[in-house]
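One protein chain omitted, others in place.
By letter and in written order, the chains are A, B and C; residue numbering begins at 1 in each of them.
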Amino acid sequence: MIERFDPLKGERLQILDEKGSARAGLDPGLSDPELRAMYERMVLTRTVDAKALKLQRQGRFGTYASNLGHEACQVGLASAMTKGDWLFPYFRDLGLYLTLGYPLADHYHFWMGNEAGLRTPDSLNIYPVAIPVGSQIPQSVGAGLAARYRKLPIAVVATFGDGATSEGDFHEGLNMAGVFRTPNVFFCVNNQFAISVPRAKQTAAATIAQKAAAYGFPGVQVDGNDILAVHAAAREALDNARNGKGPTLIEAYTYRMGDHTTSDDSGRYRTKEEVREWERRDPLLRLRLHLEKKGLWDAKLEKELQDRSTELVEKAVAEAEARPPATVEDLFAYTYAEMPPDLAAQLEDHKAFLGEAAR
Amino acid sequence: MIERFDPLKGERLQILDEKGSARAGLDPGLSDPELRAMYERMVLTRTVDAKALKLQRQGRFGTYASNLGHEACQVGLASAMTKGDWLFPYFRDLGLYLTLGYPLADHYHFWMGNEAGLRTPDSLNIYPVAIPVGSQIPQSVGAGLAARYRKLPIAVVATFGDGATSEGDFHEGLNMAGVFRTPNVFFCVNNQFAISVPRAKQTAAATIAQKAAAYGFPGVQVDGNDILAVHAAAREALDNARNGKGPTLIEAYTYRMGDHTTSDDSGRYRTKEEVREWERRDPLLRLRLHLEKKGLWDAKLEKELQDRSTELVEKAVAEAEARPPATVEDLFAYTYAEMPPDLAAQLEDHKAFLGEAAR
Amino acid sequence: MNMTMVQAINRTLAQEMERDDRIIILGEDVGRDGGVFRATDGLFEAFGPERVIDTPLAESAIIGASIGMTALGLRPVPEIQFMGFIYPAFNQIISHVARLRNRTRGRFTVPLTIRTPYGAGVKALEHHSESTEALFCQVPGLTVVVPSSPYDAKGLLAASIRSEDPVIFLEPTKLYRAEKQDVPEDPYELPLRRAAVVREGKDLTVVAWGAMIPVARKAAEAAAADGVEIEIIDLRTLCPMDRDTIVASVKRTGRAMVVHEAPKTCGLGAEIAATIGERALLSLNGPVLRVTGHDITVPLPKSEDHYYPGPERVLRAVRQLMEY
Partner (left out) sequence: MNMTMVQAINRTLAQEMERDDRIIILGEDVGRDGGVFRATDGLFEAFGPERVIDTPLAESAIIGASIGMTALGLRPVPEIQFMGFIYPAFNQIISHVARLRNRTRGRFTVPLTIRTPYGAGVKALEHHSESTEALFCQVPGLTVVVPSSPYDAKGLLAASIRSEDPVIFLEPTKLYRAEKQDVPEDPYELPLRRAAVVREGKDLTVVAWGAMIPVARKAAEAAAADGVEIEIIDLRTLCPMDRDTIVASVKRTGRAMVVHEAPKTCGLGAEIAATIGERALLSLNGPVLRVTGHDITVPLPKSEDHYYPGPERVLRAVRQLMEY
């Protein structure tokens, strides 16, 4: 399917239209429970996000990068991944975390400003949030090389924004992946902005997907507000990766509906009309219309889901906030496998200082 | 013409065939004196190169990067540049230097191990040799932006090897050039190797030229052993740059006929047969056959040219070797516009040390 | 006029651009958005997109392109959004910015000023609290400048932009809006390569810069209550360093301390301590103490205070040194 949509010809994969009808012949054939689960995940993601924004305003959270509008990209991709696959995420990947089973309280804990929240549970193959833009991409390629060397039948996913495609690391990573035909899927969330810089000023290429031509493997642009399109493309790309058919670049064409982060004011560089235009294409709405069309959803189910999501979120916040703060030891203990004497002395001295200050 | 050869379709611009016949309709229509001058420049380049290798073996030169086989790329490009254009070169660009008028003795002086040889004469727009691979590329884009800001009707050229296309700087530079449609020409000397790494292991893209698709401007592959093809493509790209039509990526498909540098032994990673195969396509031979076909060249002229070139080279070597060594002051004076007191103290101390040692 | 440091920087940029049309600003979000800290607010509107350039997200290209601009006589003032994101440009800075003058024996110089917010103390995400100034101080050819007040920011930034040498201009994030100060409207320069004695004292010399100056001042006030008079040297230009001012002060006070927020090991405090040891050994009544960040990554917000040197830690070291 990926090969059928050539980004150099301006083609984009869309399966669900804005009314929620699926295009025949392209529908990935998900079961009803699968579809419902996806929608539930999207709603949960949005609830978690809204709560985070609220907590930030109340000073209970640090700077936070909202996720609004990216639910189809994230849940569509994550639901196509299977156990064993690896994720090298960026900083705006909430729905991926939630779908892959990252404990919500941990995620909140991180954004509240505690490294402990980045301690991925041992059972999950999720690398920590990469803040230096694009730096996770070559890392994911190394993981792909390692997977092949270890003969693991898995795929390795890296996610990143449209802005990240301008960084040297994007290029070096994808080029290396092409050379070694690694089992990678490069998933670009093209949300039209890198902070204030619009996509058109990020690159003169008509699409991000066509950049794959530079690396000798396929690229495809999908409608990132259409979870079926995202899922279908991701599933195919992941399968290709696992089956030795090499890497794929997927560009999910979407829109960052919120500010860049809570420190940003997007009113400085884009119009309300533009945002409103994209609200019409809301990814949740689209899947919900689809579910309704299929008789799988109604107002009552929606209400129950909203309540359940809110409850989950409140519990996770309470859990995260109840956790004890990092100890001073925590701050020093993980710099080296074994603490060097100098550092131990610094730790002791700092504890002595705290002791004196407490007196 | 550039747009007529699509690298994604595997097309390559060739004008002169290996017998020296020019393909009708593509011949750039150079005058007889121009053609002869180009050939002379190529022969001079080769003579200078051979002498450098000899000097290196005699210990009168440092590590040296031979230029053998790249004469058509370099002379073809340089002869299309006009006064005012800028060059951001790499380390294997002898023919460009010579054609643009860089004093040969200076060039030798640099390779003999004296920075003074990198002091470009004020009348020439040539940035110094960039040794960190690819780093000159974003610099050339900045020069392009500056040219446009200053409303100068010039083009800015960056040269680099096939290996350089894997570096982040290649990507960041070309992407930025695309966004701002700068007056740049990116000239990749694809000589099939980056030290020992063959082109096929450098990138999975079928051509380097097609990488331009990632940046939204044209790319073209030319036969780099065919000086007419190089010249024609370069002229068009330079004209486009000067006329506000944006950047171009030119891939000159050629072969590094010598070792990577005098420290390298290419017998470790490639066969003699392969090298021999490329000797048949020698760029000098091809232009000479063309000149002969046009009745512009014969054995006598060749002999005179060889003699003249040798004479020039011997004079330059003598001049470079006769130059006084750098003074100790030279080593310290150019770190800052004005020498900081600490550094002045270091200089004085070092002079005192030298004085004591001399006693 | 009363203004914050970020306003002083903004005003200086505008005035320098008016004065000299070779000055170009480029970086991520510096244009329409006015910079994530608003340091370039209004400049895009005033000077247009050819002089205030929103670049793609590519730090190496931002610095590389700035270098190329200098080849044609421009004087770019690139912004790196946070010091933690300057590392992708490290090759351009260390291999070229610092060296082109020497490499070409003066034919090509690189009169650019790289501005970047730096330092901890604002409870930010990882990589937004870096203070790796010593990385740049060990590169011959670079000049590193740090202001500690709105007034200094204006004079030092103007001097940096006008300098023929490349300058890394580090703006302490914590001080961007920490205080307002009366800043003259007319442009002025404060000399580079010169430290300022910002508080006189006879008992102990504290060398600091940037956001550590207010910390040192608070400690000095508390120490004064104990009868200890601290002299504070604001280094202003970290390199090339004004060693004479430091050494002269320590020769007078007999005691020295460096306060910086970078980790201790190989921080700039090491160079200062080594210099004092070299040139004022016989005047020392005790070791040169270093009150610094610990040798760890700056913690996330919840634990940042454990990292960041505050007045109490300085005061504690003052007492230790006075009792030595």
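Following the convention adopted for this analysis, contacts are C-beta pairs under 8 Å (C-beta built on N, C-alpha and C of every residue); 3 or more make two chains touch, one makes a residue touch a chain.
A quick note: this is a predicted structure, and the numbers were derived from the prediction, not measured.
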Of A:88, A:108, A:187 or A:269, which residue touches the hidden chain?
A:88
Full-complex contact with the absent chain, from A:74, A:135 or A:240
A:135
Among B:202, B:221, B:254 or B:309, which residue is in contact with the omitted chain in the full complex?
B:202
Omitted-chain contact residue, chosen from C:49, C:184 or C:277
C:277
For chain B, enumerate the residues touching the unshown chain of the complex.
62-63, 110, 112-115, 131-134, 163-164, 166-169, 194-197, 201-203, 263-264, 268-269, 325-326, 328, 330-332, 335, 342-343, 346-347, 350, 353, 356-357
For chain A, residues touching the missing partner are 86, 88, 115-116, 118-120, 122, 125, 127-128, 130, 132, 135, 137-150, 152, 156, 168-169, 172-173, 175-176, 179-180, 330, 333-337, 340-343
Could you please point out the chain C residues that touch the chain left off the display?
60, 84, 87-88, 90-91, 94-95, 98-99, 102-103, 126-127, 132, 134-135, 137-138, 140-141, 239, 241, 262-263, 265-271, 273-274, 276-279, 281, 284, 286-290, 295-297
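Following the convention adopted for this analysis, only the chains that are shown with their structure count from here on.
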Report the inter-centroid distance (CA atoms only) between chain A and chain B in whole Å.
44
Could you put a whole-Å number on the gap between the CA centroids of chain A and chain C?
36
What are the residues of chain A that contact at least two other chains?
166-169, 201-203
Two-or-more-chain contact residues of chain C, please, as numbers and ranges.
56, 58, 60-61, 88
